[in-house]
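As you look at this complex, bear in mind that one protein chain is not there, while each of the others sits in place.
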Amino acid sequence: MNLGFGAAATLTGLLIGVLCSLPPLGLALKHRLYRPALLTLAACALGGFSAGLWGGALMLVLMSGVVISYAYVDREDPFTSRASIDEVDFSESNWEFSLRKMAALGRTVRASAHALVRNKAGFLGFLGLVFFFVMIVFGPLFIEYDGQPHYYDRLKPGAKTLFQGPSKEFPLGLDWQGRDVLSHIVYGGKNLIRTSVEAGLMTTVIAVVLGSMAGLLGGVVDQALSALSNFILTIPTFPLLVVLAGIITFDNHTYLALLFAALYWPTLMRAVRAQVFSLRERDYVQAAVALDLGLPHLIFREVLPNMISYIVVNMIFTIRGAMYALVGLVFLGMVPVQEPDWAVMIYIGRTRQVIFNARAASMLLSPIIAIALFQLSLVLFTRSLEEIFNPRLRRGL
Amino acid sequence: MAQNDVVMSVRDLSVNYLTERGPLQAVNRISFELHQGETLALMGESGCGKSTLVMALMRLLPSNARVPNGEIHYTTRDGRVIDVLKMSKGKLRAFRWSECAMVFQGALNALNPVIRVRDMFYDTGRAHGMGSKDAVRERALELFRLVRLDPERVFNAYPHELSGGMRQRVLIALGLLLDPQVVILDEPTTAVDILTQRTIIDVLMAIRDKLGFSIIFISHDLAVAAEMADTVATMYAGEIVEIGPVNEMFYRPHHGYTLGLLEAIPSLAAEAEELVSIPGSPPDLIEPPPGCKFHERCPFAVERCSREVPPLVDVDETHRVACFEADRVIAKARETIQA
Partner (left out) sequence: MWRSYAFRVTVQGLLTLWAVTTFTFVMIRKMPGNPVEVVIDQLIDRQQLSYEEARQQAAGLFDFDPGQPLIEQYADYMNKLLHGDMGKSISSAGTPVANQIKRYLPWTLFSVGSGLIISFTLGVLLGMAMAYWRGSVFDNVLTAAASLMYGIPDFIIALLLLLVAGVQLKLFSMEDVLGGVGQDVHAGLNLPYLKSVVQHAALPVITYVWGTVGGWILTMKSSTISTLGEDYIMVAKARGLPERRILTAYVGRNAMLPLVTRLAISIGFVVGGSVIIEFIFQYPGLGRQLAMAIGTRDYTTMQGIFLVIASAVVFSNILADLLFGMLDPRVRVGGEE
């Protein structure tokens, strides 16, 4: 039985979520924290339902932190007390230490949630992304994919003609083969979004690794990588993609994502490199270098925490850029088309001259609006991300 | 000092910042007088309202600041008295810099990086009708010599070509361009190294004695204050809690907070453990505590301090303090300062 992502959107997933909620829920009820308890139950159930064991476990940790952050009281800051510094006991058991860390995690989660809700534009973007997530994960539970062409002789029940406009049975109308446009919208986003997100992730990983390497190793490595990034930055990305599409056949979307990553990494890489250089000047990093703590330690403990906000926002913009390029390539017919896909719907709209057919607008407008809304949500969401990851923008609880 | 040589007189001045939680009382009912040629030092922790006060004196407050009450009277050289808070925009523009100039902290950012030093002098001269460029230039070069800068080279340089100490002196020269009566110095020595600090202080004292303007200055460095100031005012939580001549303030402080600040000065002779910092942190200025704002941190505090606000009363003709327990403070001060 698959309890991981396979359990998503099933009753098993929901059950996993509820089970995961038990420990923090018990703790919350013990401390009479009813509102956090309710939130815990909801969050864990949602986590389990949408991502199986993984989602449930994540929510278990996060919500435990939140509950502990309400229940846990830190000892008084010796600075504000009148006691002599010698009388203060600074020792701390492992248990107290983990409690304090969990509470800190919980406060971070709460602060992030507040930041998310406070920035209205960002929250709107977040809601948009949630909407698409729900549609892609849960939509197939209710709507069946309508892939086979229906012609005049075997129209769908209730349909009058091809290219039918929106009606009660078919809210987004029918396409050029008499198929339900709504089902194509529900099923058609998954690949596009996944490829774009893959591209964003790969870009980020490549950029962070290369940037840290250039910054930390310096010398020849740095010069070579900087020259390469300068070179790539100068090439106009989209025309190059188009030219490459003319030479190579992009039949695998992961390769396509890798190609995007190969073209998009320099911007972030330069920022990471600059950050590493400025960090290297600081004593504690020099100490870490002197202690030979290794590359991973330097990257994960010193470099990344300082620029996480920039990295995440950059990733979102890369996802957006990758989606733009992907839809563009499909639109120009440079990538083999495969249904269901929003971009392919636009491509077909163009090749079938739907654009000049006033009756058929819904078939073309639906994917256009879906893509526009998704990209808009991404851009708006970065506002919240900035506030969440930038402690200076965050205000106290 | 005679009564008729007052250059600037501040009465009952308050400044509030509008915040999400409500108005923040950054400056609360402050009064003082500044005489011709006098140097007034403002002491206090960061956030006590020193900077807000001097910004208010030039009406340079940010847009979320309000002045609910108070008067700032300024006497020009020809004896006219002007109310700074009621001035029109045009008159204010003329008043700024020609009567009251300011040398900002952080010399690095106080000069526009994309234009030359000379253009900043020309701009200032033109804005105040100083006539020809040559007149501005002549005056600037003379001032540069006074602040010990290589006149020609600095005049034609871009800010980034100068060192921190040089920039600070350029700012001082720029402040003196229009021969103002009052110069405000906002931590003039914080952003530079210790040797440069020395030069700047020497230069400032020399030109003050030569040109005879009055100075209001903010410094965290009490040694500098002791050296330069005639009068010292201690500010706490937006209020002046004690004001008096420099020797009085340093040797016979009447307020617990002044004493606390003095005890926090590291001296070469003193052992490290004798250094006492004031425990706790400044109060919330949006919902200030009742009574004396310092009572929560004050070692001399009695029950009355948390109920009643101590008024600023005269110790003698020039020395005023706002404390109920001044006698105990002065007794303690005699003990520690003599020891």
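Chains: A and B, in written order; residue numbering restarts at 1 for each.
Operating definition for what follows: a residue touches a chain if its C-beta (ideal position, glycine included) is under 8 Å from a C-beta of that chain, and two chains touch if they have at least 3 such contacts.
Being a predicted model, the structure only gives us computed values, none of them experimental.
Touching the missing chain, out of B:17, B:95 or B:144, is residue B:95. One of A:38, A:127, A:235 or A:337 touches the chain omitted from the figure, and that residue is A:235. Only one of the listed residues, B:6, B:58 or B:166, touches the absent chain: B:58. Only one of the listed residues, A:46, A:245 or A:258, touches the absent chain: A:245. Interface note: of A:95, A:142 or A:356, the residue touching the hidden chain in the full complex is A:356. Which of A:6, A:26 or A:333 touches the hidden chain is settled by the complete complex: it is A:333.
The chain not displayed touches subunit B at residues 58, 60, 92-98, 101-102, 104, 106, 109-115, 119, 123-124, 127-128, 158, 160-161, 171, 174. As for the chain not pictured, it touches subunit A at residues 121, 230-231, 234-236, 238-240, 242-248, 277, 324, 327-328, 331-334, 346, 355-358, 361, 364-365, 368, 371-372, 375-380.
Following the convention adopted for this analysis, only the chains that are shown with their structure count from here on.
For this pair, subunit A with subunit B, the centres built from the Cα atoms lie 51 Å apart.
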